[in-house]
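So, chain A:
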Amino acid sequence: MTRLPRVAVALLALTLPLAACADRGEASSPADADTVSFGVSGPVTGPNAEYGRLWKQGFDLALDKVNAEGGIDGKKVALKWEDSQSDPKQTVPIAQKFVDDSSIIAELGDFSSPASMAASSVYQDAGLVQYGFTNSHPDFTKGGDHIWSPSLTQETLQSANAGFVAKYAKKIAVVYQETDWGKSAFSLFSAAAAQQGLTITYSSAFLPDSTDFRPILINARDSAPDALVHLGYGPDGALIVKQLRDVGFTGRFFGGQNTPEFISLAGPAAEGDIVTGAFLVDDPRPEVQEFVKAFRDRYGEEPGDFNVYAYDALITLVTAARNGGATREGVQKGLLETTDFPSIQFGTLSFNDERRPDNPRVRELVLQGGKFVLGS
Partner candidate 1 sequence: MTDRSEIVLRVANLRRTFDGVTAVDGVSFDVHAGEVVSIIGPNGSGKTTTLNLVAGLLRPDAGAIELAGRRIEHASPEQIADAGLGRTFQNGRVFGGLTVAQNVEVGMHPRLASARPLRGLLRFPVLRWIPLLAELVLALVPTPAVRRERREITEQVDAQLRRFSDRLAPRHDELAYRLSYANRRRTEIARALAADPRLLLLDEPTAGMNPTETAEVLDQLLALKAAGQTILLVEHKLDLVMTLSDRVLVMDDGALIAQGAPADVRTNPAVVEAYLGRRSERSGVR
Partner candidate 2 sequence: MFDTLIAGLVHGNAYALVAVGLSLIFGVTHVANFAHGSVFAVGSMAGWWFLAELGLPLWAAVLAVLAVTGLLGLLINVLAVRPLAKSPPIAALLATVAVSLVIDNLSQLVFGPRVRPFPPALPTNDLQLGGLRIGTSDVVMFAITIAVMAGLAAYLKFGRSGRAIRATAQDPDAALQMGIPVARIQHLAFVIASALGGLAGVFVGMYTSNVSPTSGTAAGLTAFVAATLGGLGSMVGAVLGGFLLGVVEAFGISLWGDGVRDLITFGVLLLVLIVRPGGLLGKVPAIANEPMTGTFLSGGREIRLRWWITLPVLGLAVALPQLVDRYTITVAATVAVYAIIAASMTLVSGSAGQITIGQAGPIAIGAYTSAILTTITGWSYWPALLASGLLAAVVAGALTGPAWRLRGHYVAIATLGVGSVAVAVIRNWESLTRGAYGIRGIPAPVLFGEKLNSAIEFYLLSLALLVLTLVVVTRVRASHLGTVLAAVGADEVAARSSGVRIRDYKALAYAVSAFFAGIGGSLLAVQYTYIEPSVFNLPMSLLALTIIVLGGLYSPVGAVLGALVLVGVPELLRLAPDVRILGYGVVLLLVIRFRPQGLWVRTA
């Protein structure tokens, strides 16, 4: 006799979350015709949450700017954030949610390539632009004609990188992250390095969550290179450059990341470090100085690459919508047709057939006195 109520409760438990989801699904499509939205799928929590925080700083600054300018065709611009933890299990439902939300005219993100690429087919099939502004995976934009990225392909980046390295060294050791990003960086870098006449004396991959690199750095040191090249991110770059000095290597270090985080983590060990990049705090261009000032005023911190990526990404999509129309088709049209997007990183930006930056400008940045400055 007690079975029925229990089962009824269980059934209720079974359907309740679904019903709740359904309700919210409808609620999230506002009838407000005066606002256009961009969906952001990114890591707010989890191990990559720091990047989500940096994005938000850049986005919010850009949002204020475009809304102060009158938004898009008089409509206010808004962002709809969804936390994905950069986990493909979560980016796919988020994509479905964005696709079904008619107020969203384009999507920004996700942070990591696996998380972004898992969702690409949903965006592509629905005709919603996915703007993966940190996705440098060589295959990312091959997901379809609505999949765009302003991230430099490794080909561009690494041939420039090899060129800079060749100015200072003949023999080099290379360590690279064991990720899609790091591996394609390494294969393109070594090809470019060969063309520049560089000899690679030692190379090893490293896992992104490793904390102790001394075993490979000892090998690198013992292969007697002039310099060590690191292809990875900021935190691991900082660890590597510090441990590199601990194993007694005094040659030049190439790598790390153009972020305030890297500079503060690495400290004096990284002095003289050279990275390929586009953004400089001291860049005299007025739009850069305007951005840097606004950023410092608002957050009391120095801006870094990931703030700039986010800032530029939103400006680019808003510009595309202004040019092509505040609709999903309009954003796509704007991206296809505009040839002079304003950009903190590049000056101006246009896209090539692979929906990547066309002829981007890459600059040699040197770390001097705790600050990246333009190299010679």
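Regarding candidate selection, all candidates are chains of the complex that A comes from, given by their letters.
In the analysis below, contacts are C-beta pairs under 8 Å (C-beta built on N, C-alpha and C of every residue); 3 or more make two chains touch, one makes a residue touch a chain; residues count from 1.
Computed from a predicted model, the values in this text were never measured in an experiment.
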Mark the candidate that touches any copy of chain A in this complex, from 1 or 2.
2
For the complex, give me every residue of chain A touching candidate 2.
3, 6-7, 10-11, 13-15, 17-22, 24-26, 44-47, 49-50, 52-53, 81-83, 85, 88-90, 92-93, 95-97, 99-100, 113-114, 117-118, 120-122, 125, 137, 139, 142-143, 175, 178-180, 182-184, 204-216, 218-219, 221, 234-235, 238-239, 242, 245-248, 261, 264-265, 267
